[in-house]
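Quick one: this structure, given as structure tokens, is what I'll be asking you about.
Only a single protein chain was left out; the remaining protein chains are all shown in position.
Letters are used for the chains, namely A, B and C, taken in the order the chains are written, and counting of residues starts over at 1 for each.
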Amino acid sequence: MIIELVDHADHEDAEQLAALLRSRGGSPHIVRWPGRWLILETAQDIDETWLRQLPIVARVVGSTDPHPLSGRKFQSVSTMIEVAGRWIGDGTFLVIAGPCAVESREQLAATAAVVTSAKASMLRGGAFKPRTSPYSFQGLGVRGLELLAEERLRSGLPVVTEAIQPKDVETVAEYADVVQVGARNMQNYALLGEVGRCGRPVLLKRGLAATIQEWLLAAEYVMNAGNPQVMLCERGIRTFETASRFTLDLAAVPIVKRLSHLPIIVDPSHSAGRAFMVPSLTLAAAAAGADGVIVDVHNDPASALCDADQALSSEEFKSTMVDLERVLAVLGRHVA
Amino acid sequence: MIIELVDHADHEDAEQLAALLRSRGGSPHIVRWPGRWLILETAQDIDETWLRQLPIVARVVGSTDPHPLSGRKFQSVSTMIEVAGRWIGDGTFLVIAGPCAVESREQLAATAAVVTSAKASMLRGGAFKPRTSPYSFQGLGVRGLELLAEERLRSGLPVVTEAIQPKDVETVAEYADVVQVGARNMQNYALLGEVGRCGRPVLLKRGLAATIQEWLLAAEYVMNAGNPQVMLCERGIRTFETASRFTLDLAAVPIVKRLSHLPIIVDPSHSAGRAFMVPSLTLAAAAAGADGVIVDVHNDPASALCDADQALSSEEFKSTMVDLERVLAVLGRHVA
Amino acid sequence: MIIELVDHADHEDAEQLAALLRSRGGSPHIVRWPGRWLILETAQDIDETWLRQLPIVARVVGSTDPHPLSGRKFQSVSTMIEVAGRWIGDGTFLVIAGPCAVESREQLAATAAVVTSAKASMLRGGAFKPRTSPYSFQGLGVRGLELLAEERLRSGLPVVTEAIQPKDVETVAEYADVVQVGARNMQNYALLGEVGRCGRPVLLKRGLAATIQEWLLAAEYVMNAGNPQVMLCERGIRTFETASRFTLDLAAVPIVKRLSHLPIIVDPSHSAGRAFMVPSLTLAAAAAGADGVIVDVHNDPASALCDADQALSSEEFKSTMVDLERVLAVLGRHVA
Partner (left out) sequence: MIIELVDHADHEDAEQLAALLRSRGGSPHIVRWPGRWLILETAQDIDETWLRQLPIVARVVGSTDPHPLSGRKFQSVSTMIEVAGRWIGDGTFLVIAGPCAVESREQLAATAAVVTSAKASMLRGGAFKPRTSPYSFQGLGVRGLELLAEERLRSGLPVVTEAIQPKDVETVAEYADVVQVGARNMQNYALLGEVGRCGRPVLLKRGLAATIQEWLLAAEYVMNAGNPQVMLCERGIRTFETASRFTLDLAAVPIVKRLSHLPIIVDPSHSAGRAFMVPSLTLAAAAAGADGVIVDVHNDPASALCDADQALSSEEFKSTMVDLERVLAVLGRHVA
């Protein structure tokens, strides 16, 4: 169950109630939620009637979700997240676009121009790149963050970029509007804890062998650390099929919507691995009810240092955006 | 390569050319194609210039596709298939709907009424049911076929139903407009050969562990036996995720469109396994560019004898059709 | 539950009891078991006490296994199967070896000589080959069966070969000592029914996306048709890993042993897809407690018409057999 304390309760109050619960056989976890304190209690036999009578308690939610904070029992309305004036999760559709990796000021500027002109919502670009081989290009690091910040200033586009280790989170959060956790790090719990304390919205990619429940539990690590601003990102799971790089699991969209109040974004580029599938999968994500997409776009795909095969060119992206707007329109939505 | 003989060539001509090819080290396969004879030659070192000069040869196509007949090299334009006056694959969108299994005249009539009133294209219903357990309901058999034929007459809806063994194909083809090959039978080569000779369009479901290439090779078995009217049906692949019954692979839509000229239909019901995901996945299939969907609809889902969890109710189906028509409209398409 | 009738009961008795059960709300299935009649009843609310009092009933087994005939509830002791004087499943270890496909009398004789000299138990060889592509070598068909029968006579080795469609089963059963059902056909129910009536032991390969439960249910189709002589064969499942052709699931050995009384054979060759892994996996299968292995051996692997990469050479096979005998010996077993 989730015990929500009254507004004026402080940390000490939470500690006292937790102690009381422990004395009655409970296993309480204290969570610093924006504007109030929560106590999660997994023991089944705590008396709810007793709890509700305590003056310090505002609400008791009897959730048996394995992921109580991200579950619909705790919060029935869908979460809306604000990023630099754009609202995500309220029926608008977020289009995050940009290069897989930040390579240079020129590349970023040229790609951002495409993103702006296509009226997409945000700019993506990796500064720290988790790469399968230690001998592959690892990203520009802090220099990449600086270039992103520059481009944000110039173009006005909010920026999403990835943090790949706990000690980078603070720096990434300074430069970025949204901090991304990559698929390989979905169960990097130290990293999840850090982004849970970073004060920025988080884009949490699904691990390539993660069930939807494990993914929601990863979101729970972020939320449990005090950050309710989690966007889930479906980016394909690993299967036997090799014609695409991963298998995009669009059923995750209605499933997540049913189980959780968190918004869900789809990454057609990394799942497909080849650009020709990306327009189809982008439209499919919108039609399936996702809250947005994150798409690899490059001013010159053939020369990209990372995942060149999957980046849309300027023309491909613009044409996809036109179709996307039309599909969204008949579903009563529009690009954020 | 594919060697197309001139219109007036007959089987004997094909045999003679095949013998000639063998004498030059070839491995020719003769295919009876509608209106002409084809010879498939997999040997690499046959002289094309020589072949083209033969008076009996109309065309030589240098395909190196592992699946030459279903490949875009042999036929660049998309295949269109006519079913009882409806054309599939020409930009219209096929909606096949009906119960998983035919249970009774009443059930079929009630469900067909829903299908008709929602303006779907065709009626589905299993008479022969392949079931994981020998102790599950196995379908009504020929009695089910008779009920389908009756309902076709009454409602005017063309009918799709499954054949599960070679010896049933002829009977099924008598009653049905389209003969379905189920996922479990995708590599049942004797069955593929029979449906290749049955004279009816074939709906070929993807095997649950089949790669897209293996699926196209299964289509090749049907085509190779003389039947070019194959509709591919993506129905989800088996993965580790258990929140849905199978994982619908919508990337298969653009991939199949690129590799093959055959139409591709999507089955959101069997992939999802639960009805709540079906509307989302239906719209996603349309947006991804599929040529149609096949959807489980039941007049009373709770009482269905087979796959009850995944059938849409009448209301759910009608509401899905409304959204579907609107998405199709902005993509310049409409339900067949 | 499984109702075993007394020895002198006949089909009519079984029919009468089935009718009685139906009148009480049951769903009885009559099974012709060697030496007696069985009735499987899946309804939960039939009164066992009443049944046990009927003079025609010898035994009532309250199994709730989804696969009652292959389950340990019905038969606690492990099934032993006799093939040409060799017993399988009693602690001996079966080694079936031979070429993937029968190619010629010479190839078969040369490979059989290797099999004999290595003291393996049986000869394998495909006459009907299920191939992914219609343009691949499809086996020699009946001519291949004749060559196998000839070689059996000459070498004294019992023979295992595959049936790929229902109408071939009778012919295959005439020539072979054991009828194989391939992985692609594990859910080809018409074929399972035929081999269930063929009077020969059956080697039932696991489908490449089949769960262990689905595999036992496939065995149940064979047994349900009257044939208790089923050997299960684990041959690898399809996963994301491509370094081996399939992923051999050796945990299936203890799992099957726990759930079922049927013997389990392991196919290291088809799972690995490359010969260098086969010796390791053969020893592992023996150590894991399997009842045997089926191994691709070819007198000249480089020239094999089918699956050349995975066949052991004569020397490799003999050396593997030496190690195998030593591992079996310390586990109190030996090659059959």
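Criterion: contacts are C-beta pairs under 8 Å (C-beta built on N, C-alpha and C of every residue); 3 or more make two chains touch, one makes a residue touch a chain.
Bear in mind that the values here come from a model prediction, so they are computed numbers and not experimental data.
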Displayed chains contacting the withheld chain = A, B, C
Residue of C:Leu250, C:Ile265, C:Met321 or C:Val335 touching the missing chain in the full complex | C:Leu250
Chain not shown: contacting residue from B:Ser70, B:Thr92, B:Thr239 or B:Asn299 | B:Thr239
On chain B, the omitted chain is touched by residues 238-240, 242
By the contact definition given up top, give the residues of chain A that touch the hidden chain.
-> 27, 29, 40, 42, 66-67, 130-135, 164-167, 184-185, 187-190, 207-209, 214, 217, 220-221, 224, 238
Positions on chain C where the hidden chain makes contact | 209, 211-213, 237, 239-244, 247-255, 258, 271-272, 276-277, 280-281, 283-289, 323, 326-327, 329-331
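Here is the rule we go by: only the chains that are shown with their structure count from here on.
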Using CA atom means as chain centres, which chain is nearest the centre of all the protein shown?
-> B
Far-end chain from chain B, centres as C-alpha averages = A
Same-residue or different-residue interface between chain B and chain C, half as cut-off = same
Where the centres are mean C-alpha positions, what is the separation of chain A from chain C, in Å?
-> 49
Between chain B and chain A, distance of the C-alpha-averaged centres to the nearest whole Å = 38
Residues of chain A that touch two or more other chains: which are they?
-> 239-240, 242
